[in-house]
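Omission of a single protein chain aside, the complex is shown with its protein chains in their original locations.
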Amino acid sequence: MKYLVKDISLAAQGNLKIQWAENEMPVLKAIAKEFKAKQPFKNTKIAACLHVTKETAVLAKVLAQGGASVFLCGSNPLSTQDDVAAALAKSGINIYAWRGISNKDYYRCLNLVLDGKPQITIDDGADLISLIHSKRTEALKSIWAGQEETTTGVIRLKAMAKDGALKYPVVAVNDTPTKHMFDNYYGTGQSTLDAVIRATNILLAGKKVVVAGYGYCGSGVAQKARGLGAHVIVTEVDPVKSLRAVMDGFYVAPMREAAKLGDIFITATGDRDVITKKHMAVMKDRAMLANTGHFNVEISIPDLESLSKSHRPVSSAVEEYNLNNGNKIYLLAEGRLVNLAAAEGHPSSVMDMSFADQALTAAWLAKNHSKLSINVHNVPDEIDRRVAKLKLAAMGVKIDILTPEQKKYLASWQEGT
Amino acid sequence: MKYLVKDISLAAQGNLKIQWAENEMPVLKAIAKEFKAKQPFKNTKIAACLHVTKETAVLAKVLAQGGASVFLCGSNPLSTQDDVAAALAKSGINIYAWRGISNKDYYRCLNLVLDGKPQITIDDGADLISLIHSKRTEALKSIWAGQEETTTGVIRLKAMAKDGALKYPVVAVNDTPTKHMFDNYYGTGQSTLDAVIRATNILLAGKKVVVAGYGYCGSGVAQKARGLGAHVIVTEVDPVKSLRAVMDGFYVAPMREAAKLGDIFITATGDRDVITKKHMAVMKDRAMLANTGHFNVEISIPDLESLSKSHRPVSSAVEEYNLNNGNKIYLLAEGRLVNLAAAEGHPSSVMDMSFADQALTAAWLAKNHSKLSINVHNVPDEIDRRVAKLKLAAMGVKIDILTPEQKKYLASWQEGT
Amino acid sequence: MKYLVKDISLAAQGNLKIQWAENEMPVLKAIAKEFKAKQPFKNTKIAACLHVTKETAVLAKVLAQGGASVFLCGSNPLSTQDDVAAALAKSGINIYAWRGISNKDYYRCLNLVLDGKPQITIDDGADLISLIHSKRTEALKSIWAGQEETTTGVIRLKAMAKDGALKYPVVAVNDTPTKHMFDNYYGTGQSTLDAVIRATNILLAGKKVVVAGYGYCGSGVAQKARGLGAHVIVTEVDPVKSLRAVMDGFYVAPMREAAKLGDIFITATGDRDVITKKHMAVMKDRAMLANTGHFNVEISIPDLESLSKSHRPVSSAVEEYNLNNGNKIYLLAEGRLVNLAAAEGHPSSVMDMSFADQALTAAWLAKNHSKLSINVHNVPDEIDRRVAKLKLAAMGVKIDILTPEQKKYLASWQEGT
Partner (left out) sequence: MKYLVKDISLAAQGNLKIQWAENEMPVLKAIAKEFKAKQPFKNTKIAACLHVTKETAVLAKVLAQGGASVFLCGSNPLSTQDDVAAALAKSGINIYAWRGISNKDYYRCLNLVLDGKPQITIDDGADLISLIHSKRTEALKSIWAGQEETTTGVIRLKAMAKDGALKYPVVAVNDTPTKHMFDNYYGTGQSTLDAVIRATNILLAGKKVVVAGYGYCGSGVAQKARGLGAHVIVTEVDPVKSLRAVMDGFYVAPMREAAKLGDIFITATGDRDVITKKHMAVMKDRAMLANTGHFNVEISIPDLESLSKSHRPVSSAVEEYNLNNGNKIYLLAEGRLVNLAAAEGHPSSVMDMSFADQALTAAWLAKNHSKLSINVHNVPDEIDRRVAKLKLAAMGVKIDILTPEQKKYLASWQEGT
């Protein structure tokens, strides 16, 4: 089966979107040119489990231009853009994804991707790699190495490696600076608030926004929410991150206190049960809950249901819960990552960097996979620097260059006061 | 010789300052209590080459309360607070430092400190350790380990380690999060601008401020300058840092272009010759130059002199250079780190964390030095977390705690979409 | 004819939206309660030419609850929300509006509204009042007074008054603090950027955003764009506003220079020909143009067409122009006010204040119109203060109250140094 998509007739519209994204992704464009010439993926099959957006489409096409057979499925039930999926199907990518997919079909699509017998896997949340290590261990035979896009996935992979369960080397693309310092911080910052506004049309100025988690994602959301005039309250479990939030001028409090204050709650922790029954019970009437972490476990939906006498959709991305205590709580995007489910995910220009890291890492793995130990590896430094340089060039930004004397000074230790 | 200070009669005034600092340093206060009880430095001599400020005085006294004999000299000719030095001398610290010290006397004082035969060295810029490795190698006999406070020093030490020149283990206190993420970022950010304003009484709103370097120090200065209304231009040599500056909304340009635009220039790179003749020649009339990096080599003062027909002081911290081209350039604090030379250095509350890291690291070294390889080491994680927790407690900030289920979730890799 | 809408079957969906807005508009809710009891508009007909959004629907219903017969048409061809219009039609409002209306039908609808023989007119841009003064002068007979919502309309009305052409008193609702300091600044700030992001999914961080005009609207856009990480360039014609922009840390330049620098241009001036041929000719490839001023004359579309060999839509709100010079320029929302055409207009919570001003002004006019001279009047201070107090109460914000001694001090002039 070459593809499973919602409606192949949406391909033309999908192509317009992909073109738009391509224009915003000059780094990938430069890499595509090189890949076409050098064919790093000749005879290579790549299985990718990613959010099927216009930006992912650009990545898939760049890999294909480099000679790869690409097998693609979605990494979240609500994040697939059906027109983009149709366009990819038409362009020859093996794609199995649609928006609103059931849990059963979700795993069916992952299995279809593995049927392609890939050498390289690319994950966003480690679902594909988990499946390989549990029910599809025969797929291990063909696999050289894997790549992981997101914090949550890297946490899972490091847990696997620690348990000795990991069976092939994986590169934590998420952890390279040109990825997580940009995509997680600037991308999540803007796109999460964009999604909240699209879903609710709320004015952020003057609102109390509770941000759970002050990692790269959470601090990005907190900064941009303040940039739009919100009064931001941060909750954290890590003392160093908590202190940074305080010093950045935010009000830091435990969730049990923040729950009483917030108008809007946004979780970005990578952990479960960040907002539970005990918090919901003390929230203000008409509190709004959104999650921008990878899985829909940060806000406990079972708890929300248990407190409610009824619920109903009030718009495509907002569910109204009528609590037994007489209050309403609004849940956005079913508690799934709101920027993909209620908006368009990260802007293309930031995915340009993350996916340039993915593309160059894949080419590097195609060449170097045999030298790698079975563990979680970093992206090589030269890839990171190259992506940054290409991006600066595309933006027309010039920077200084160290003189030989300056380099020597940095390497010396005899000069002093 | 117990001490060499400018004027011992300033001790009372110095004590008032030290008390003020102590009140702002609750983490060190908590550590002092523990040290008094446990005496971690019994029979231990500690040599410290640090900016002799009221905050350093608090550290020195805490070490002494832990049983140490402390030998202290300054780490910069312009940063000693003479009243504080007097108070320390009176309190029994072996101190050799005064403001405006000559280069020759500077090294005489370093040598006096080494005459104490220390087991632990604490440096800010690696001058003491350099001296030990060059002209005072006999001091190596008694030394267990060293500690380094600043980025510049760590760069020098890593260069030494790389060259195989390092002779004893050193802990890079600068590199621990509770130090460089706070002191370098928040501390330098505020204190540098504070110093520029004290020296010039200039309004930052509407001014073009060029910040050279976008590391922790430079980005802190850039953010706070914007927070005061300046239009900030960033220069950098590193592509990833450059991109972050762009994404943070700053105008990034090479110094040759920035030189024409700036009203005020602040260097924070850790490298030499950041602002040279070719930049000064194209600057606007009345441009102001300040350095907040460790050494006075970032702005080339020889170049400035070679372009000038005369110069004169116009206030205690500002030298007016009359250029041959008819323009004036104002050099602040002789190009030495402006926050210490033209203001009071970092606020006590941020040094509380840096020096808590120093104090706890010293106690840890006293116990564990024999297990360490001869290399540059990180501060143990538990020290970093402890400092953050103590600080939060002192500020009255409460944070969340992971439940057992949340910890388990973070350690697991089987749960997914 | 009771109504002319696109599709009456959309009423249920429209009602959901209106309910959502009502919940965000507590000040109007409080006023509705009073109006129901006091019936200030008994036997009164009100003609309103406003953007037909969910917020306007709430206003229309509040006026109706106060006893008024309401006649409503749209104030812009692209701003009507068809589901909301359907819901209003069903609820008994006389409404004539649909999205994408032709110019001819637009004026037909204005005429239908006047056929209702209103005593009070409410305008957003002064189109209704202009029509009355030109082709529908017989309508003047029944009219007591008018109200104007926006800066552009007030400029037109003051020009009319200056020319002696104005025939009945009008209240400049736009000019009252609780309107223009909030709706124009916070509302336009967020909703304009929201619209740009919805239309293009662009990342603002690192982009050069040119904002034309630094009045309440423009400065709001500039501040929020910076809050999202953009590098903002401001163009202005007024020297005092220009200076404020400089002091607020923005780069201020004439449009001829800004045109070369910008990635995104947003006009908010209230004037015509802000961006013309000479600017477009020097723009970068892929520049984006949006207008958030009242009329679609700020960006010269005829000029854009004259420079282009072709154009095509690339999404619902973006038209791609292929210039003869090989570049592309993207025009958003046909140059009409982008926040209403490409997003949902101002958030309800800010329209709550603007429309509370409208509702209370209408009630005040119903009582006091005969005492007013034929001129442009301010909203009475007590209305402004009442709206602010109701809003604070709805947000749960408490403030201080002057003691008698403090009031006396402010009124005295004898006490001094």
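Just so it is clear, A, B and C label the chains in written order, and each chain counts residues from 1 on its own.
Just so it is clear, contacts are C-beta pairs under 8 Å (C-beta built on N, C-alpha and C of every residue); 3 or more make two chains touch, one makes a residue touch a chain.
In this text, all values refer to a predicted model and were calculated from it rather than measured experimentally.
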>> So one chain is hidden, and I want to know which residue out of C:Phe182, C:Phe265, C:Tyr330 or C:Phe355 touches that hidden chain in the complete assembly.
In response: C:Phe182
> Of the residues listed, C:Glu55, C:Asp83, C:Asp127 or C:Glu149, which one is in contact with the missing chain?
Replying inline: C:Asp127
>> For the chain left out of this view, which of C:Arg99, C:Lys117, C:Lys167 or C:Arg272 touches it?
In response: C:Arg272
> Just one of C:Gln19, C:Gln39, C:Ser242 or C:Asn322 touches the chain that is missing; which is it?
Replying inline: C:Ser242
> Please identify, in ascending order, the residues of chain B that touch the omitted chain?
Replying inline: 16-17, 19-20, 23-24, 186-187, 189-190, 194, 197-198, 201-206, 224, 226-229, 286, 314-315, 343-344, 346-350, 395
>> Give me the chain A residues in contact with the hidden chain, please.
In response: 205-206, 226, 229-232, 243, 246-251
>> Just checking the interface: what residues of chain C touch the absent partner chain?
In response: 75-77, 103, 106, 125-127, 130, 134, 155-157, 159-160, 162-163, 165, 177-178, 181-182, 186, 235-240, 242-244, 246-247, 252-255, 257, 270-273, 295, 297, 384-385, 388-389, 391-392, 395, 397-403, 405-406, 409-417
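By our rule, only the chains that are shown with their structure count from here on.
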> When chain A meets its copy chain B, do both sides use mostly the same residue numbers (more than half shared) or mostly different ones?
Replying inline: same
>> How many angstrom lie between the centres of chain A and chain B, each centre taken as the mean Cα position?
In response: 37
>> Where in chain B do residues touch at least two different other chains?
In response: 243, 246-247
